[in-house]
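Note that one protein chain of the assembly has been removed; the remaining protein chains are unaltered in position.
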Amino acid sequence: MHIADGVLSLPVVGAAAAVAGGGILYAVKKTKAEEVPLISLLSGAFFVFALISIPIGPTTVHPLLAGLLGIILGMQAFIAVIIGLVLHVLLFQHGGLTTLGVNLILVVIPALMAGKLFYSMKRLPVFARAALAGGLAVVSCVLLLIILLLLSDPVYGEGTFSTINILAIAYMPLAAVEALLTGFAVNFLYKTRPELLQKDRMKELSENGG
Amino acid sequence: MKAVEVDNLSYSYSDGTKALSNLSLSIPRHKRIAFLGANGSGKTTFLQHLNGLLLPQVGSVKVMGYQVQKNQLKKIRQLVGMLFDNPEDQLFSTTVAEDVAFGPRNLGLDEKEVETRVKQALEMVNITDLAGKPPYNISLGQKKRAAIAGILAMDAQLLVFDEPFSGLDPGFANQLMSLLEKLFHDGRTIIIATHDVDMAYAWADQVIILRKGEVLAEGSSDLLQDAALMKEACLYLPILVTAFQGTKMYPRTPEEANQLLWYASRGSKII
Partner (left out) sequence: MGGNHTHCVKSHIHHTCDSWVCHWEPRTKTVAAVLFVTGVVSLHSFYLVSAVLLGVLLVSFSAGLPFKLLLTRIILAAPFLLLMAVSIALGGGFPPAAERLTFAGLVLFKALTSIIVMTVLLKTQPIDRYFNGLAHMKLPPVIVTVLFLAHRYVYLFSDQLANTQRALAARLFQPGIKKRSLAVYGEAAGGLLLKAVDRSDSVYRAMAARGFDGILRTGPPLSIRKRDYLKCGTVLLVTTVLILLDWMWFV
């Protein structure tokens, strides 16, 4: 999700930046030296994969991967996502400078919720939990964006073909795509490397070398 | 002072795999050492102890006079340079020069000193023209050189190479061998872990054969002429040993072999 500068009002952007900054500092505090290469490589991998274009009819979508981020990284998603956003700005000048905080929380808050959901629904099969988490991550991302848009200016919500209505419709297919994508990805990891899907996985991974 | 002194070293991984078992050996300074052994024999595990990446669980390891323990790691990592089998893991900066500067900066050297060391290291491995290039844009052979430069810039005296020739074409492999000789003649001790028995036979002053985490044999490269030993170690005999079996001649290199054959072809009773 790359909201450009100028779309949201300055107070909204400022508040989001404050929340984002707090989250980043908290995640940074929790990160040990031996975890740095792991988070770096995962950030790079997520960034690269999110560049894939999946054709849907006449258009294409890029996967958001919020669900997958939350399930694998937990709080360190704050670091991985801000790095991904900065890389988008650095490499493609895509996104925004003032909206880095907004773009971060639009992905990370749904990611954290998705992660929590995945690990709490232990009765369901892994694929189903992950698909649900992945789909709901997109839905909550869009809901959050709608809230931010409405807080910025009510005009985004006025009219039949308002911005928020179009966004909601446009992101429906993505929610379904992400649900399946996340389900398959997490199921694959569960079959090949189940320790990636445990609590304290970051600590274990960095101690045991993956 | 020996380069390496190991006393009763044992190490097991967290999944229970016993990688090293009561290993004791010593390596003199300014020698060329080859560690041989099949996959899983413990070569890489042992080498990682030399740089302090792994710490002894049982026993002790001393490198260049320093005990391998937590409070000595900075000194040890300055003295012992490791080249990993995959240079992609070792190169991560935006340019080759920046990557070579990584180690010296971690040592806390001032920037002028760092610059001098980077320049010297790049000259030593003959890649000064690659200084400003991103590491991902250069060939495998060049990456290995860049990784070696990164170690030399720290003024490492004991150089440890894990499978340095893997993936290299013969041309680059020869160039790397010449570089290792140059580094050796500059006074360094060189340790190589390899499967390449022919290379070890031709090059090494001392050979150490590992099997299931223990030292099976150690001595000069004459050890590699012992067919029974090589079979036990799951290694093959050097080609030249096989070729000259029964002749009482033991050329180490193709050039030596060629010379012997030349004399033989002229009727000399050398073989």
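Chains here go by letter, A and B, matching the order in which they are written, and residues are numbered from 1 within each.
Just so it is clear, a contact is a pair of C-beta atoms (placed from the backbone, for glycine too) under 8 Å apart; a residue touches a chain by one contact, two chains touch by 3 or more.
All of these numbers come straight from a predicted model, not from anything done at the bench.
Peer 1: In the complete assembly, which of B:Gln67, B:Thr94 or B:Thr242 touches the absent chain?
Peer 2: Looking across B:Gln67, B:Thr94 or B:Thr242, the contact with the absent chain belongs to B:Thr94.
Peer 1: Out of A:Ala18, A:Leu51, A:Ile147 or A:Met172, which is the one that touches the chain we can't see?
Peer 2: Candidates A:Ala18, A:Leu51, A:Ile147 or A:Met172; residue touching the omitted chain: A:Leu51.
Peer 1: Hey, which of B:Gln48, B:Gln142, B:Gln157 or B:Gln206 is the one touching the hidden chain?
Peer 2: Of all options in B:Gln48, B:Gln142, B:Gln157 or B:Gln206, contact with the hidden chain holds for B:Gln48.
Peer 1: Hey, which chain A residues sit against the chain that's not shown?
Peer 2: These residues touch the chain not displayed: 2-7, 10, 13, 24-25, 28, 31-34, 36-49, 51-56, 60, 63, 65, 68, 72, 79, 82-84, 86-87, 89-94, 96-98, 153, 155-156, 158-163, 165-167, 170, 173, 176-177, 180-189, 192-193, 196, 205-206, 209-210.
Peer 1: For review purposes, identify every residue of chain B that touches the missing chain, sorted by number.
Peer 2: Residues in contact with the chain left out: 48, 51, 53, 74, 77-78, 81-82, 84, 86, 88-95, 98, 101-103, 105-107, 111, 114, 134-136, 150-151, 154.
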